[in-house]
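For reference, the structure is listed below as structure tokens.
Every protein chain except one is present and positioned as in the full complex.
Our next item is chain A:
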Amino acid sequence: MSLTKFRSYFSICSHFPKVRNSSIAGLDSSIAASPFAQCRFFSSKNEFPSNDSIIPKFINNRNPKNLEKLRIGEKPKGWCFEKEDKKFWNRVTLDISSRHISASIIHYLGQSPVMASSKEWCIKKYLYSTNDACAAKLVGQVLAQRCLQAGITEVACFFTPDERKKEKVSLFIKAIEDFGVGLMEPPQILPDWNVNHWEIPETPWDIHEDVDDIYSSASKYRGYKIRKHAHPSPKEMNEYNK
């Protein structure tokens, strides 16, 4: 319940003024025609509005992969009865030919951000054979490294159990996993429309690695018992307010 959360934050954290604004727009909104000239170049007049006065109600994040990282982004759903399921954001493809081993990450829109192949000199240089098991392993390692360089931490993997039994495929998969790239994409977070009060069970923008968020809304949905302890003790409150 966003309304209660807003109120509780406001009363408890009074000297951490947090202005909770409505939203970020995920959809394209109309282009705001604004006079650009006054803000663009610094003029000697020093007429710039203070930082406090420019906090907006709505803000647009143009990063096209932001929603996917927050798990809110759309996955192409409905193709589960097809041979190739399209329900993914990023997918690993492996192509083992008679001469080379190539792998790439493909996005559902067709873009290919990361690729690694034994055709590349940087990989070929260190291989005895360009299409054996060691090549598959090295291609997997290099692909995983480049994935992390591109900020891709989880990819969907659609190998059948028969394919996974093959040595090259299994070494390739293992190499990716060992390097730190997850081979199962998290499910898309969908608002629950069946209920006559929609609410998002986990708010991905509230989950942070470093903050132990005792106000996390995720704790509310775990059950009655845990909810009892979700409210902090006065001692914890004092420490938080410091």
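In this text, a contact is a pair of C-beta atoms (placed from the backbone, for glycine too) under 8 Å apart; a residue touches a chain by one contact, two chains touch by 3 or more; residues count from 1.
Criterion: contacts and distances are computed from a predicted model.
As stated in its UniProt record, the chain not included in the shown complex is "Large ribosomal subunit protein mL38", which appears among "Phospholipid/glycerol acyltransferase domain-containing protein", "Alanine aminotransferase 1", "Large ribosomal subunit protein mL38" or "Fibronectin type III and SPRY domain containing 2".
When the missing chain is restored to the complex, the residue among A:101, A:123 or A:169 that touches it is A:123. Note on the undisplayed chain: of the listed residues A:142, A:156 or A:169, the one touching it is A:142. For chain A, the residues in touch with the chain missing from this view are 1-4, 16-27, 29, 31-32, 34, 36, 39-42, 48-52, 54-56, 58-67, 69-70, 72, 107, 111-115, 120-129, 132-134, 137-138, 141-142, 145-146, 148-153, 171, 191, 193, 195-200, 203-206, 208-211, 220, 224, 228.
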